[in-house]
Every structure is written in structure tokens, then in C-alpha cells.
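Of the protein chains in this complex, one is absent; all others appear in place.
What follows is chain A.
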Amino acid sequence: MHKKSIIAVLVATAFSANAELLDNVDANKDRNVRVVFEYNKGNKDALIAAVQAAGGQIKLELDNDDSFAALINADMFEQVKNNKAMKSAEFDAKRYVIPTMDTTAANFEDYVPYGLPMVQADQLSYMGGIKVCVVDTGYDLQHPELPSIDVDGDSEGAGPWYEDGNGHGTHVAGTIAALDHNGGLTGVLGSGSTEPELHIARVFNDAGNFVYASDLAGAVNDCADAGSKVINMSLGGAFSTKVEERAFRRLERAGIVAVAAAGNDGNATHSFPASYDSVVSVAAIDENTMHADFSQRTSQVEVAAPGVGVVSTYPGGYYATADGTSMASPHVAGVAALVWSHFPQCNNFEIRNALSASAKDLGDEGYDYKYGHGLVQAKAAHDYLMTNGCDGRGVK
């Protein structure tokens, strides 16, 4: 059991719009801005040529959206903005992963984090077949608590997916998939006879830093290409982008449940991707099911999950305690996969609806902005689907 020797204290303070402002300031010092250019059909080459002629560096091509992202000097941008090949232009917003960590020593014996019974993950066994993608800082593939058999990944320019010098991604992955009965703690999917299937999309480097929204759009497409049915994103930023929103709509149409942290700014502002309609926004609560002060309140918050004092895996075979909506989100992603594994005939809308419909109401009666529909409940969602059925034709 938990012997009070948790090795890390992780203070999740991400999603700060102020920090985002400061980063924008830095970006302006050298007058380089990252812009997503959308071209008129058939004009890709013409617009790329114009941007390059103005000194722009093409960073990412998004053919599905008739777009590309480029880094360009703000003054040189003036040269291309009247180009007839251009349909639209938008700032490429930044998405942040969070926190600071202090590592100490660990000592666990078959520890069950409080979040597991709270989301009823201890009442169902994972049946397999639902791959979960973790978009984060990477994954400590050598961690004895974490799956290693059915795990693959993409290194999205931030380092090897199977390493994690930051710790955030390994912590998130542990909440979803840490394995039971091997001496340490257990994740939401960890107690079944089937080892959880994971895809790791590493978009953040060891320092955490940031990823552009267009890069995130590419990374989640890779999750889909790898066969993921659920995507967890413990990340966010203040500004929406059209390219990113379209990417998540496509994923939704492709049958994927995308889950994201509501944000840690503690105010009433939207954070993205959580606040897109096609993404499940997750608020954080504590061990007493009270709303966490840092958890952002919005009309897009859909469900709540444990996000205060969450113990999970940490690189190097260690463990860490963390606070944040980043920790709440993987509880919901895990529960979505856990429930879905019992009803593989269901589509993503049916799973998502079942999680909301069966959530345990918290706070004000009915839906509210702090908790959404309430605390996600795996067994209740399972029972809801047993009762109401699921024909794979569900819609939003």
C-alpha cells in the first residue's frame, strides 16, 4: 500500500494565458511568427513559392486542410498577404504541457490510487482491443509498471517516443495503463488479463515547452493512423485555430474519442483543444469530489475526474504525485477505453454519450460549469450501455 514515500511532487500550473503572452512577446523579438496559410484549391505550389520567396520556412504541410504552416518574418508577411493563391491565414497557436517536478524516493506495494475506485475502474476488467494514444512528453518504456508489449509510437520531432526526460507523459500514461499485480500501482486499464494497447505521440521535449496547434493536428492524425480509438491530451492553450478544429472534427467522424484537460488557469476561459465540440473537456476534482481551484470552468466541461494528489508512474522506475486537469484527463480517457472494450460494437458517440449520461452528478444539480455532467463512472457507463443498448449508429 501507499507508504507515504511518494517520490515526486508535481505542481501543474500550465495553460497560463500569461505565459502564452510572454511567449508571444519572445516570438515578436525576432519578428518571426508562425502562420498557417490556407490556399485556394490547386494553388498550393504557388503559395508555397510566394512564402518561400518572402523568406518563409515551410514547417508543416497539411494537405487535408489545403494548408501549410510556415515561420515567417512579420514584415515579410506583408509581401505575401495579398497573394491571390491565399484563402486565409491564422496565427499558429501554441499548446503547452505543464509542470515543475521535485523527485524523491518511492516505495509502493500494489497500491491502488484513490482515483481508480472513484471512477469505478476497479469494478470492470479491461477486455482489450481499444488502443489509447497519449500525446505528451514521451513514455518511459522501461518502467516496470508500464505496458511494453503492445506499445508503439511516433516521435513528432521532440525526441524518442519511448523516452521521457520530463515525466509528464509517463505520469499520464501510468494513470491510464499501469499494470496491476507487479508490485506497484495500478492504472485504469491495468487490472484486466489483456495488457493495454498504447500509442505514444511525443510532441513535447524534455523541457516541456510547447507545440504548435498545427503540429498537434498532425500528431493526432498519426494517432488515428496507428489505430487508436481514444486520444488523451493533457495539454492546452488559450487560442483556437481552424486547422486544429477541423482535425478534431475529422477524428470524430473517423470514430475516435478525443479527451483533453480543461486547463489549469482556475478561471472561466476556454482552453483548446478541450473546448472544441469534438473533444471531451475534463475538469479536475479532489479526493473528496470537490472541484479543484485551478480547474477551468466553461460551458464545454463535459465530465470531471480525479486531478489532485494523483499518484502515478515517473521515469526511472519511480512514482510521482501530481495535481492538474492533466491528471484528470487520463482517468476519463482510460474509462472510455475500459467501457468501450466491453462494447466494441459501439461507436465513439455512443461511448461519449454513455460517459456523460452515467456520470455522478456533483456540485449544482444537473449540468454545471465546474463539473460538467459530473464524475465519470466506468461501471455506471457499462450498465447504461447494457440497459440502453448500442447499435453503432449513435450520433452526437
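Simple rule for what comes next: a contact is a pair of C-beta atoms (placed from the backbone, for glycine too) under 8 Å apart; a residue touches a chain by one contact, two chains touch by 3 or more; residues count from 1.
Please note the rule applied: contacts and distances are computed from a predicted model.
For the chain that is left out, the UniProt protein name among "NADH-quinone oxidoreductase subunit I", "Lipoprotein", "Transport permease protein" or "Succinate dehydrogenase iron-sulfur subunit" is "Lipoprotein".
Among A:Asn64, A:Ser88, A:Gln142 or A:Asn182, the one in contact with the hidden chain is A:Ser88. Within the complete assembly, A:Ser299 is the residue of A:Asn64, A:Gln142 or A:Ser299 that touches the hidden chain.
Within the complete assembly, A:Thr241 is the residue of A:Gln120, A:Thr241, A:Ser278 or A:Asn348 that touches the hidden chain.
Residues 17, 20-21, 24-25, 28-29, 35, 38, 77-78, 81-84, 86-91, 93, 238-242, 267-270, 275, 296-300, 369 are the ones on chain A that touch the missing chain.
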